[in-house]
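A single protein chain has been omitted from the complex, and every remaining protein chain is retained in its original position.
All chains are identified by letter, namely A and B, in their written order; residue positions are counted from 1 within each chain.
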Amino acid sequence: MVSLFALSVDMLRIRRVLAWQICLMMFAAEALGGTGEPRHGDAVRWLMDMRQAVTQLNYRGVVAYLKDKHVESFQLVHAFTGGTEHERLVSMNTPLREVVRNAEKVSCYFPDTKTVFVENKPPRRSVLLELPEDLKQLSRHYDFKLEAQEYVAQRLSQVISIEPRDDFRYARRIWVDLESKLPLKFELIGENGQAVEQMMFTSLSIEEIIPDSELNASTKVDAFTWQVNRREAMPLRSLKWALRSVPDGFQMISYTRLIRTPTEHPVEHILLSDGFSSVSIYIDELGGDIVKGHQKKVGAINAHSRKIDRYLVTVMGEVPAKTVQAIAGGVHLQVNDAHD
Amino acid sequence: MGEQLDEELVRRVQRGDKTAFDILVRKYQYKIAQLINRYIKDPHEALDVAQESFIKAYRALPSFRGESAFYTWLYRIAINTAKNHIAMRARRPSEDEIEIEEAEQFESAVRLKDQETPEGVVLSEELARVIQFALDELPEELRTAISLREFDGLSYDEIAQVMNCPVGTVRSRIFRAREAIDKKLKVLLG
Partner (left out) sequence: MSDDDLRQKLSLLLDGELSESDSLALMARIESDATLRRQWHRYRLVSEVMRSGKVLPVDDRFVDQVRATIANEPAILAPRPEKHRYREKAVTAALAASLAVVAVLVGKSVKDYSPVPGPEVLAQTELVDPDEVRSALDPQFQDYLVTHYETAYLAGAPGLLPYARLVTYDSSR
(Lines give C-alpha, C1' and ligand atoms only; values in the text may rest on other atoms or scores of the structure.)
Protein backbone atom coordinates (compact mmCIF):
# COMPACT_ATOMS: atom_id res chain seq x y z
CA MET A 1 0.00 0.00 0.00
CA VAL A 2 2.99 2.24 0.54
CA SER A 3 3.57 2.21 -3.17
CA LEU A 4 0.24 3.93 -3.68
CA PHE A 5 1.50 6.99 -1.98
CA ALA A 6 4.69 7.12 -3.94
CA LEU A 7 2.68 6.79 -7.08
CA SER A 8 0.26 9.49 -6.17
CA VAL A 9 3.20 11.87 -6.06
CA ASP A 10 4.08 10.71 -9.50
CA MET A 11 0.50 11.25 -10.53
CA LEU A 12 0.74 14.82 -9.46
CA ARG A 13 3.70 15.24 -11.70
CA ILE A 14 1.72 13.79 -14.59
CA ARG A 15 -1.10 16.13 -13.87
CA ARG A 16 1.35 18.98 -14.11
CA VAL A 17 2.57 17.69 -17.41
CA LEU A 18 -0.94 17.35 -18.72
CA ALA A 19 -2.01 20.76 -17.58
CA TRP A 20 1.08 21.93 -19.35
CA GLN A 21 -0.40 20.84 -22.59
CA ILE A 22 -3.54 22.77 -22.00
CA CYS A 23 -2.19 26.00 -20.70
CA LEU A 24 0.66 27.90 -22.23
CA MET A 25 1.59 29.67 -19.04
CA MET A 26 1.96 26.44 -17.20
CA PHE A 27 3.97 25.20 -20.12
CA ALA A 28 6.52 27.87 -19.37
CA ALA A 29 6.51 27.11 -15.66
CA GLU A 30 7.05 23.44 -16.30
CA ALA A 31 9.87 24.08 -18.73
CA LEU A 32 11.63 26.29 -16.20
CA GLY A 33 10.95 24.37 -13.04
CA GLY A 34 10.29 20.83 -14.13
CA THR A 35 13.50 19.08 -13.25
CA GLY A 36 11.83 15.67 -13.05
CA GLU A 37 11.76 13.30 -15.96
CA PRO A 38 10.97 15.33 -19.00
CA ARG A 39 11.16 12.23 -21.18
CA HIS A 40 8.31 10.70 -19.26
CA GLY A 41 6.10 13.66 -20.13
CA ASP A 42 7.29 13.51 -23.71
CA ALA A 43 6.25 9.88 -23.99
CA VAL A 44 2.81 10.74 -22.66
CA ARG A 45 2.59 13.49 -25.23
CA TRP A 46 3.50 11.07 -28.01
CA LEU A 47 0.82 8.66 -26.87
CA MET A 48 -1.79 11.39 -26.77
CA ASP A 49 -0.85 12.56 -30.26
CA MET A 50 -0.95 8.98 -31.44
CA ARG A 51 -4.40 8.44 -30.00
CA GLN A 52 -5.64 11.49 -31.83
CA ALA A 53 -4.00 10.47 -35.12
CA VAL A 54 -5.47 6.97 -34.97
CA THR A 55 -9.00 8.31 -34.63
CA GLN A 56 -8.88 11.45 -36.73
CA LEU A 57 -6.75 10.72 -39.78
CA ASN A 58 -7.78 9.12 -43.06
CA TYR A 59 -5.45 6.30 -43.94
CA ARG A 60 -5.15 2.93 -45.59
CA GLY A 61 -2.54 0.26 -45.28
CA VAL A 62 -1.63 -3.35 -44.89
CA VAL A 63 -0.95 -4.69 -41.42
CA ALA A 64 0.89 -7.87 -40.56
CA TYR A 65 -0.27 -9.46 -37.36
CA LEU A 66 1.68 -12.15 -35.58
CA LYS A 67 0.51 -14.35 -32.77
CA ASP A 68 0.91 -18.00 -31.83
CA LYS A 69 3.52 -18.48 -34.54
CA HIS A 70 1.03 -17.48 -37.23
CA VAL A 71 1.37 -14.40 -39.38
CA GLU A 72 -1.75 -12.96 -40.89
CA SER A 73 -2.16 -9.87 -42.99
CA PHE A 74 -5.10 -7.60 -43.35
CA GLN A 75 -6.01 -4.44 -45.12
CA LEU A 76 -7.06 -1.52 -43.03
CA VAL A 77 -9.00 1.53 -44.22
CA HIS A 78 -9.83 4.26 -41.75
CA ALA A 79 -11.76 7.47 -42.30
CA PHE A 80 -12.87 10.27 -40.05
CA THR A 81 -15.77 12.17 -41.55
CA GLY A 82 -18.16 14.54 -39.89
CA GLY A 83 -16.75 13.69 -36.48
CA THR A 84 -17.41 9.99 -36.96
CA GLU A 85 -14.96 7.13 -37.37
CA HIS A 86 -15.37 4.57 -40.10
CA GLU A 87 -13.12 1.62 -40.33
CA ARG A 88 -12.88 -1.51 -42.41
CA LEU A 89 -10.51 -4.42 -41.95
CA VAL A 90 -10.30 -7.31 -44.38
CA SER A 91 -8.03 -10.30 -44.06
CA MET A 92 -5.84 -10.91 -47.10
CA ASN A 93 -5.78 -14.70 -47.03
CA THR A 94 -8.05 -17.64 -46.29
CA PRO A 95 -10.01 -17.69 -44.11
CA LEU A 96 -11.48 -14.38 -45.17
CA ARG A 97 -12.64 -12.12 -42.43
CA GLU A 98 -14.10 -8.70 -42.48
CA VAL A 99 -14.77 -6.18 -39.75
CA VAL A 100 -16.65 -2.97 -40.46
CA ARG A 101 -17.12 -0.26 -37.93
CA ASN A 102 -19.38 2.72 -38.36
CA ALA A 103 -19.18 5.00 -35.37
CA GLU A 104 -20.66 2.86 -32.62
CA LYS A 105 -21.62 -0.19 -34.59
CA VAL A 106 -19.28 -3.09 -35.27
CA SER A 107 -20.06 -5.89 -37.69
CA CYS A 108 -17.80 -8.92 -37.94
CA TYR A 109 -18.20 -11.22 -40.89
CA PHE A 110 -16.98 -14.80 -40.64
CA PRO A 111 -17.85 -16.27 -44.04
CA ASP A 112 -16.57 -19.78 -43.31
CA THR A 113 -19.02 -20.23 -40.47
CA LYS A 114 -21.63 -18.06 -42.15
CA THR A 115 -21.86 -15.89 -39.12
CA VAL A 116 -22.14 -12.17 -38.64
CA PHE A 117 -21.59 -10.67 -35.26
CA VAL A 118 -23.13 -7.27 -34.89
CA GLU A 119 -22.25 -5.38 -31.79
CA ASN A 120 -23.59 -1.98 -30.96
CA LYS A 121 -21.10 -0.16 -28.89
CA PRO A 122 -23.00 1.60 -26.17
CA PRO A 123 -22.66 5.36 -26.21
CA ARG A 124 -19.37 6.25 -24.68
CA ARG A 125 -20.56 8.16 -21.74
CA SER A 126 -17.67 8.11 -19.43
CA VAL A 127 -15.31 10.92 -20.17
CA LEU A 128 -13.06 9.40 -17.55
CA LEU A 129 -12.01 7.03 -20.24
CA GLU A 130 -10.77 9.77 -22.45
CA LEU A 131 -7.33 11.21 -22.44
CA PRO A 132 -5.70 12.84 -20.65
CA GLU A 133 -7.38 11.43 -17.54
CA ASP A 134 -6.64 8.03 -18.84
CA LEU A 135 -2.91 8.46 -18.96
CA LYS A 136 -2.87 9.91 -15.51
CA GLN A 137 -4.30 6.66 -14.30
CA LEU A 138 -1.99 4.65 -16.48
CA SER A 139 1.14 6.19 -15.13
CA ARG A 140 0.45 4.64 -11.76
CA HIS A 141 0.94 1.23 -13.20
CA TYR A 142 3.19 1.73 -16.18
CA ASP A 143 6.40 3.59 -16.86
CA PHE A 144 6.51 5.39 -20.18
CA LYS A 145 9.86 5.89 -21.84
CA LEU A 146 11.03 7.37 -25.09
CA GLU A 147 13.51 5.03 -26.76
CA ALA A 148 15.44 5.32 -30.01
CA GLN A 149 14.06 6.26 -33.40
CA GLU A 150 13.77 3.43 -35.91
CA TYR A 151 12.49 2.85 -39.41
CA VAL A 152 9.31 0.82 -39.94
CA ALA A 153 7.90 0.41 -43.45
CA GLN A 154 10.52 2.92 -44.55
CA ARG A 155 9.15 5.58 -42.28
CA LEU A 156 11.03 7.00 -39.34
CA SER A 157 9.36 6.30 -36.05
CA GLN A 158 9.78 7.04 -32.37
CA VAL A 159 9.88 3.98 -30.15
CA ILE A 160 7.95 4.27 -26.90
CA SER A 161 8.23 1.62 -24.27
CA ILE A 162 5.52 1.02 -21.74
CA GLU A 163 6.77 -1.05 -18.83
CA PRO A 164 4.41 -2.34 -16.16
CA ARG A 165 5.36 -1.63 -12.58
CA ASP A 166 4.30 -5.08 -11.45
CA ASP A 167 3.97 -8.48 -13.06
CA PHE A 168 0.21 -8.42 -13.42
CA ARG A 169 0.36 -6.85 -16.87
CA TYR A 170 2.40 -7.07 -20.01
CA ALA A 171 4.91 -4.59 -21.37
CA ARG A 172 4.36 -2.87 -24.69
CA ARG A 173 6.43 -1.19 -27.30
CA ILE A 174 4.94 1.17 -29.83
CA TRP A 175 6.65 2.65 -32.88
CA VAL A 176 4.99 5.98 -33.62
CA ASP A 177 5.37 7.53 -37.07
CA LEU A 178 7.22 10.82 -36.76
CA GLU A 179 5.20 12.46 -39.47
CA SER A 180 1.64 11.25 -38.98
CA LYS A 181 1.88 10.07 -35.36
CA LEU A 182 0.19 6.81 -36.36
CA PRO A 183 1.43 3.64 -34.64
CA LEU A 184 3.47 1.78 -37.25
CA LYS A 185 4.32 -1.17 -35.10
CA PHE A 186 3.08 -2.56 -31.85
CA GLU A 187 4.41 -5.32 -29.62
CA LEU A 188 2.93 -6.93 -26.57
CA ILE A 189 5.69 -8.53 -24.55
CA GLY A 190 5.12 -11.58 -22.39
CA GLU A 191 6.70 -12.69 -19.13
CA ASN A 192 9.71 -14.19 -20.84
CA GLY A 193 10.52 -10.99 -22.70
CA GLN A 194 9.26 -12.41 -26.00
CA ALA A 195 6.57 -10.69 -28.01
CA VAL A 196 3.29 -12.54 -27.56
CA GLU A 197 1.61 -10.38 -30.15
CA GLN A 198 2.92 -8.10 -32.86
CA MET A 199 1.29 -5.80 -35.34
CA MET A 200 3.07 -3.87 -38.01
CA PHE A 201 2.12 -1.77 -40.99
CA THR A 202 3.87 -3.18 -44.03
CA SER A 203 2.47 -0.33 -46.09
CA LEU A 204 0.69 2.85 -45.10
CA SER A 205 -0.64 5.88 -46.91
CA ILE A 206 -2.33 8.89 -45.41
CA GLU A 207 -5.17 10.14 -47.58
CA GLU A 208 -7.11 13.34 -47.98
CA ILE A 209 -10.34 11.49 -48.62
CA ILE A 210 -11.36 7.86 -48.44
CA PRO A 211 -14.28 7.07 -50.77
CA ASP A 212 -17.35 5.58 -49.07
CA SER A 213 -17.17 2.53 -51.29
CA GLU A 214 -13.99 1.45 -49.55
CA LEU A 215 -15.66 1.58 -46.17
CA ASN A 216 -18.65 -0.60 -46.92
CA ALA A 217 -18.65 -4.29 -46.19
CA SER A 218 -17.76 -6.38 -49.22
CA THR A 219 -18.92 -9.68 -47.75
CA LYS A 220 -22.25 -10.84 -49.15
CA VAL A 221 -24.41 -11.83 -46.24
CA ASP A 222 -27.58 -13.11 -47.83
CA ALA A 223 -27.01 -16.75 -47.03
CA PHE A 224 -25.63 -16.14 -43.57
CA THR A 225 -27.12 -16.87 -40.26
CA TRP A 226 -27.35 -13.47 -38.70
CA GLN A 227 -26.27 -13.58 -35.16
CA VAL A 228 -27.03 -10.25 -33.62
CA ASN A 229 -25.44 -9.82 -30.26
CA ARG A 230 -27.55 -7.90 -27.85
CA ARG A 231 -26.03 -6.15 -24.93
CA GLU A 232 -27.90 -4.65 -22.03
CA ALA A 233 -26.33 -2.24 -19.62
CA MET A 234 -26.85 -3.37 -16.07
CA PRO A 235 -27.03 -1.15 -13.01
CA LEU A 236 -24.02 -1.80 -10.83
CA ARG A 237 -26.16 -2.13 -7.77
CA SER A 238 -27.57 -5.29 -9.26
CA LEU A 239 -24.11 -6.79 -9.37
CA LYS A 240 -24.13 -9.65 -6.93
CA TRP A 241 -20.50 -10.52 -7.40
CA ALA A 242 -17.65 -9.22 -5.30
CA LEU A 243 -14.24 -9.03 -6.93
CA ARG A 244 -11.77 -9.51 -4.14
CA SER A 245 -8.46 -9.83 -5.79
CA VAL A 246 -8.24 -7.39 -8.61
CA PRO A 247 -4.72 -6.02 -9.09
CA ASP A 248 -4.44 -2.31 -8.36
CA GLY A 249 -5.37 -0.05 -11.21
CA PHE A 250 -7.98 -2.20 -12.88
CA GLN A 251 -11.28 -0.42 -13.01
CA MET A 252 -14.68 -1.54 -14.02
CA ILE A 253 -15.47 -0.24 -17.48
CA SER A 254 -18.79 -1.86 -18.04
CA TYR A 255 -21.26 -4.27 -16.58
CA THR A 256 -23.59 -5.75 -19.14
CA ARG A 257 -25.71 -8.73 -19.91
CA LEU A 258 -25.10 -10.48 -23.19
CA ILE A 259 -28.09 -12.06 -24.77
CA ARG A 260 -27.32 -14.53 -27.48
CA THR A 261 -29.65 -15.73 -30.16
CA PRO A 262 -31.20 -18.16 -30.62
CA THR A 263 -31.32 -19.41 -27.03
CA GLU A 264 -31.70 -15.99 -25.39
CA HIS A 265 -29.51 -17.38 -22.67
CA PRO A 266 -28.06 -14.43 -20.77
CA VAL A 267 -24.43 -14.15 -19.71
CA GLU A 268 -23.16 -11.44 -17.41
CA HIS A 269 -20.10 -9.60 -18.65
CA ILE A 270 -17.88 -7.36 -16.58
CA LEU A 271 -15.11 -5.53 -18.40
CA LEU A 272 -12.14 -4.35 -16.38
CA SER A 273 -9.28 -2.27 -17.65
CA ASP A 274 -6.25 -0.48 -16.35
CA GLY A 275 -6.20 1.69 -19.44
CA PHE A 276 -3.96 -0.56 -21.49
CA SER A 277 -4.78 -4.10 -20.48
CA SER A 278 -8.33 -5.29 -20.38
CA VAL A 279 -9.89 -8.27 -18.68
CA SER A 280 -13.36 -9.68 -19.24
CA ILE A 281 -15.27 -11.62 -16.63
CA TYR A 282 -18.12 -13.75 -17.91
CA ILE A 283 -20.60 -15.28 -15.54
CA ASP A 284 -22.89 -17.88 -16.97
CA GLU A 285 -25.59 -19.62 -15.02
CA LEU A 286 -25.29 -23.21 -16.04
CA GLY A 287 -28.41 -24.71 -17.45
CA GLY A 288 -27.68 -28.16 -16.15
CA ASP A 289 -24.84 -28.69 -18.57
CA ILE A 290 -21.53 -29.82 -17.27
CA VAL A 291 -18.99 -27.33 -18.49
CA LYS A 292 -15.35 -27.89 -17.92
CA GLY A 293 -13.20 -25.17 -16.49
CA HIS A 294 -9.83 -24.46 -18.02
CA GLN A 295 -6.76 -22.39 -17.98
CA LYS A 296 -6.33 -21.43 -21.59
CA LYS A 297 -3.98 -19.37 -23.67
CA VAL A 298 -4.88 -18.04 -27.09
CA GLY A 299 -2.35 -15.65 -28.52
CA ALA A 300 -1.88 -12.90 -25.98
CA ILE A 301 -5.08 -13.86 -24.19
CA ASN A 302 -5.02 -15.89 -21.02
CA ALA A 303 -8.23 -17.31 -19.67
CA HIS A 304 -9.20 -19.05 -16.49
CA SER A 305 -12.53 -20.63 -15.61
CA ARG A 306 -13.94 -21.86 -12.38
CA LYS A 307 -17.28 -22.97 -11.11
CA ILE A 308 -18.98 -21.16 -8.26
CA ASP A 309 -22.24 -22.66 -7.11
CA ARG A 310 -24.24 -23.08 -10.25
CA TYR A 311 -22.25 -20.48 -12.18
CA LEU A 312 -19.35 -20.80 -14.53
CA VAL A 313 -16.99 -17.87 -14.18
CA THR A 314 -14.56 -17.25 -17.02
CA VAL A 315 -11.92 -14.55 -16.77
CA MET A 316 -9.88 -13.62 -19.83
CA GLY A 317 -7.65 -10.85 -21.01
CA GLU A 318 -4.38 -9.87 -22.62
CA VAL A 319 -2.62 -10.19 -19.29
CA PRO A 320 -0.36 -12.81 -17.68
CA ALA A 321 -1.92 -16.07 -16.55
CA LYS A 322 -1.47 -15.18 -12.90
CA THR A 323 -3.63 -12.09 -13.35
CA VAL A 324 -6.67 -13.92 -14.71
CA GLN A 325 -6.11 -16.60 -12.12
CA ALA A 326 -5.99 -14.05 -9.31
CA ILE A 327 -9.09 -12.24 -10.51
CA ALA A 328 -11.00 -15.49 -11.00
CA GLY A 329 -9.93 -16.64 -7.55
CA GLY A 330 -11.36 -13.47 -6.02
CA VAL A 331 -14.83 -13.68 -7.54
CA HIS A 332 -17.41 -14.32 -4.85
CA LEU A 333 -21.14 -14.35 -4.68
CA GLN A 334 -21.97 -11.50 -2.34
CA VAL A 335 -25.20 -12.89 -0.99
CA ASN A 336 -23.31 -15.68 0.72
CA ASP A 337 -20.99 -13.34 2.55
CA ALA A 338 -23.04 -10.36 3.65
CA HIS A 339 -22.82 -11.34 7.25
CA ASP A 340 -21.87 -8.03 8.81
CA MET B 1 -27.86 12.00 -5.48
CA GLY B 2 -25.38 14.70 -4.56
CA GLU B 3 -24.66 12.90 -1.32
CA GLN B 4 -23.90 9.64 -3.08
CA LEU B 5 -21.58 11.51 -5.35
CA ASP B 6 -19.75 13.00 -2.39
CA GLU B 7 -19.67 9.63 -0.69
CA GLU B 8 -17.93 8.12 -3.68
CA LEU B 9 -15.44 10.96 -3.94
CA VAL B 10 -14.68 10.74 -0.22
CA ARG B 11 -14.19 7.00 -0.57
CA ARG B 12 -11.69 7.64 -3.32
CA VAL B 13 -9.78 10.16 -1.26
CA GLN B 14 -9.73 7.71 1.59
CA ARG B 15 -8.18 5.19 -0.71
CA GLY B 16 -5.35 7.51 -1.51
CA ASP B 17 -6.69 9.33 -4.57
CA LYS B 18 -5.89 12.98 -3.99
CA THR B 19 -7.39 14.04 -7.31
CA ALA B 20 -10.82 13.16 -5.97
CA PHE B 21 -10.27 15.77 -3.29
CA ASP B 22 -9.59 18.41 -5.98
CA ILE B 23 -13.05 17.67 -7.32
CA LEU B 24 -14.61 18.11 -3.89
CA VAL B 25 -12.77 21.39 -3.43
CA ARG B 26 -13.96 22.66 -6.79
CA LYS B 27 -17.47 21.55 -6.03
CA TYR B 28 -17.75 23.34 -2.71
CA GLN B 29 -15.34 26.24 -2.99
CA TYR B 30 -18.08 28.80 -3.70
CA LYS B 31 -20.36 27.61 -0.93
CA ILE B 32 -17.57 27.48 1.64
CA ALA B 33 -16.10 30.80 0.58
CA GLN B 34 -19.53 32.44 0.79
CA LEU B 35 -20.13 30.86 4.17
CA ILE B 36 -16.86 32.12 5.59
CA ASN B 37 -17.33 35.50 3.98
CA ARG B 38 -20.32 35.92 6.26
CA TYR B 39 -17.94 35.93 9.24
CA ILE B 40 -14.82 37.37 7.71
CA LYS B 41 -15.56 40.40 5.69
CA ASP B 42 -12.25 40.76 3.91
CA PRO B 43 -12.55 38.66 0.75
CA HIS B 44 -8.86 37.74 0.58
CA GLU B 45 -8.84 36.70 4.18
CA ALA B 46 -12.10 34.81 3.69
CA LEU B 47 -10.60 32.92 0.77
CA ASP B 48 -7.51 32.05 2.81
CA VAL B 49 -9.67 30.73 5.61
CA ALA B 50 -11.79 28.81 3.12
CA GLN B 51 -8.64 27.16 1.80
CA GLU B 52 -7.51 26.40 5.30
CA SER B 53 -10.88 24.76 5.94
CA PHE B 54 -10.42 22.43 3.00
CA ILE B 55 -6.92 21.50 4.13
CA LYS B 56 -8.20 20.79 7.63
CA ALA B 57 -10.96 18.71 6.13
CA TYR B 58 -8.41 16.72 4.16
CA ARG B 59 -6.39 16.03 7.28
CA ALA B 60 -9.50 15.00 9.16
CA LEU B 61 -10.83 12.78 6.39
CA PRO B 62 -9.32 9.53 7.70
CA SER B 63 -11.62 9.84 10.67
CA PHE B 64 -14.66 10.89 8.64
CA ARG B 65 -17.04 7.98 9.04
CA GLY B 66 -19.83 9.17 6.82
CA GLU B 67 -22.31 9.44 9.66
CA SER B 68 -23.32 12.84 8.40
CA ALA B 69 -23.27 14.08 4.83
CA PHE B 70 -19.87 15.27 3.66
CA TYR B 71 -21.09 18.81 3.15
CA THR B 72 -22.55 19.05 6.66
CA TRP B 73 -19.24 17.86 8.02
CA LEU B 74 -17.28 20.28 5.83
CA TYR B 75 -19.64 23.12 6.81
CA ARG B 76 -18.88 22.42 10.47
CA ILE B 77 -15.15 22.46 9.86
CA ALA B 78 -15.44 25.72 7.92
CA ILE B 79 -17.35 27.40 10.72
CA ASN B 80 -14.84 26.16 13.29
CA THR B 81 -11.98 27.39 11.18
CA ALA B 82 -13.58 30.80 10.72
CA LYS B 83 -14.27 31.03 14.44
CA ASN B 84 -10.72 30.08 15.32
CA HIS B 85 -9.41 32.57 12.83
CA ILE B 86 -11.41 35.41 14.32
CA ALA B 87 -10.40 34.36 17.80
CA MET B 88 -6.72 34.27 16.84
CA ARG B 89 -6.97 37.64 15.22
CA ALA B 90 -8.48 38.98 18.42
CA ARG B 91 -5.42 37.59 20.22
CA ARG B 92 -7.57 35.14 22.03
CA PRO B 93 -6.35 31.96 20.44
CA SER B 94 -8.69 29.07 20.92
CA GLU B 95 -8.06 25.59 19.60
CA ASP B 96 -11.27 24.27 21.02
CA GLU B 97 -13.65 22.73 18.59
CA ILE B 98 -17.13 24.07 18.85
CA GLU B 99 -20.27 22.11 18.43
CA ILE B 100 -22.57 22.72 15.52
CA GLU B 101 -25.32 24.32 17.65
CA GLU B 102 -22.80 26.64 19.16
CA ALA B 103 -21.45 27.36 15.72
CA GLU B 104 -24.86 28.28 14.45
CA GLN B 105 -25.45 30.65 17.35
CA PHE B 106 -22.11 32.12 16.59
CA GLU B 107 -23.03 32.36 12.96
CA SER B 108 -26.14 34.41 13.59
CA ALA B 109 -24.27 36.64 16.02
CA VAL B 110 -21.55 37.37 13.51
CA ARG B 111 -23.95 37.87 10.66
CA LEU B 112 -25.34 40.94 12.38
CA LYS B 113 -21.97 42.55 11.98
CA ASP B 114 -21.70 41.40 8.42
CA GLN B 115 -20.45 44.02 6.03
CA GLU B 116 -19.69 44.11 2.38
CA THR B 117 -16.21 44.98 1.26
CA PRO B 118 -15.82 47.58 -1.47
CA GLU B 119 -14.08 45.08 -3.78
CA GLY B 120 -16.68 42.40 -3.39
CA VAL B 121 -19.46 44.91 -3.84
CA VAL B 122 -18.03 46.31 -7.03
CA LEU B 123 -17.59 42.91 -8.66
CA SER B 124 -20.93 41.60 -7.48
CA GLU B 125 -22.79 44.75 -8.46
CA GLU B 126 -21.29 44.82 -11.90
CA LEU B 127 -22.03 41.12 -12.37
CA ALA B 128 -25.55 41.52 -11.04
CA ARG B 129 -26.14 44.38 -13.48
CA VAL B 130 -24.93 42.39 -16.46
CA ILE B 131 -26.91 39.35 -15.42
CA GLN B 132 -30.06 41.39 -14.88
CA PHE B 133 -29.59 42.99 -18.30
CA ALA B 134 -29.15 39.59 -19.91
CA LEU B 135 -32.20 38.24 -18.07
CA ASP B 136 -34.36 41.13 -19.29
CA GLU B 137 -33.41 40.37 -22.86
CA LEU B 138 -34.30 36.68 -22.61
CA PRO B 139 -37.47 35.33 -24.21
CA GLU B 140 -40.19 34.92 -21.61
CA GLU B 141 -40.01 31.11 -21.32
CA LEU B 142 -36.25 31.07 -20.86
CA ARG B 143 -36.40 33.80 -18.21
CA THR B 144 -39.12 32.00 -16.30
CA ALA B 145 -37.25 28.70 -16.38
CA ILE B 146 -33.93 30.08 -15.13
CA SER B 147 -35.66 32.25 -12.53
CA LEU B 148 -37.63 29.33 -11.11
CA ARG B 149 -34.36 27.43 -10.88
CA GLU B 150 -32.05 30.08 -9.46
CA PHE B 151 -34.37 32.39 -7.51
CA ASP B 152 -36.90 29.84 -6.34
CA GLY B 153 -34.64 26.82 -6.20
CA LEU B 154 -37.14 24.52 -7.92
CA SER B 155 -36.05 21.17 -9.34
CA TYR B 156 -36.46 20.44 -13.06
CA ASP B 157 -39.48 18.28 -12.35
CA GLU B 158 -41.13 21.05 -10.38
CA ILE B 159 -40.36 23.59 -13.08
CA ALA B 160 -41.85 21.24 -15.68
CA GLN B 161 -45.07 21.14 -13.65
CA VAL B 162 -45.16 24.88 -13.15
CA MET B 163 -44.48 25.63 -16.81
CA ASN B 164 -46.58 22.74 -18.02
CA CYS B 165 -43.92 21.35 -20.34
CA PRO B 166 -41.74 18.23 -20.55
CA VAL B 167 -38.61 18.04 -18.38
CA GLY B 168 -36.53 17.90 -21.56
CA THR B 169 -37.83 21.34 -22.47
CA VAL B 170 -36.92 22.64 -19.01
CA ARG B 171 -33.42 21.27 -19.46
CA SER B 172 -32.95 23.02 -22.77
CA ARG B 173 -34.57 26.29 -21.64
CA ILE B 174 -32.33 26.57 -18.62
CA PHE B 175 -29.31 25.73 -20.70
CA ARG B 176 -30.22 28.30 -23.37
CA ALA B 177 -30.78 30.92 -20.69
CA ARG B 178 -27.38 30.20 -19.18
CA GLU B 179 -25.75 30.37 -22.58
CA ALA B 180 -27.33 33.76 -23.31
CA ILE B 181 -26.22 35.16 -19.94
CA ASP B 182 -22.81 33.63 -20.42
CA LYS B 183 -22.34 35.47 -23.69
CA LYS B 184 -22.73 38.80 -21.90
CA LEU B 185 -20.58 37.67 -19.03
CA LYS B 186 -17.73 36.70 -21.31
CA VAL B 187 -17.67 40.28 -22.58
CA LEU B 188 -17.49 41.62 -19.03
CA LEU B 189 -14.84 39.18 -17.86
CA GLY B 190 -12.85 39.58 -21.05
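Throughout what follows, a residue touches a chain if its C-beta (ideal position, glycine included) is under 8 Å from a C-beta of that chain, and two chains touch if they have at least 3 such contacts.
Keep in mind the model is a prediction, meaning the values are calculated, not measured.
Considering the full assembly, A:Arg101 is the residue among A:His86, A:Arg101 or A:His141 that touches the omitted chain. When the full complex is taken into account, the listed residue touching the unshown chain is A:Ala242, out of A:Leu57, A:Ala195 or A:Ala242. Shown as candidates are A:Leu76, A:Ala103, A:Ala153 or A:Ile206; the residue that touches the absent chain is A:Leu76. Summarising the interface, chain A meets the missing chain with residues 1, 4-5, 8-9, 12, 15, 18-19, 22-23, 47, 50-51, 54, 63, 65, 67-69, 72, 74, 76, 83, 87, 89-91, 95, 97-99, 101, 106, 108, 110, 112-113, 115, 117, 119, 121-134, 136, 166, 168, 174, 176, 183, 186, 199, 229, 233-237, 239, 241-248, 250-256, 258, 260, 269, 271-273, 275-278, 280, 282, 284, 291-299, 301, 303, 305-308, 314, 316-318, 321-322, 325-326, 329-330, 332, 334, 337-338, 340. Residues of chain B that touch the chain left out of view are 1-2, 4-5, 8-9, 11-19, 21-23, 25-27, 29-30, 33-34, 37, 43, 46-47, 50-51, 54-55, 58-59, 61-62, 64-66, 116, 120-121, 123-124, 127-128, 131, 146, 149-151, 153, 155-156, 171-172, 174-175, 178-179, 181-182, 185-186, 189.
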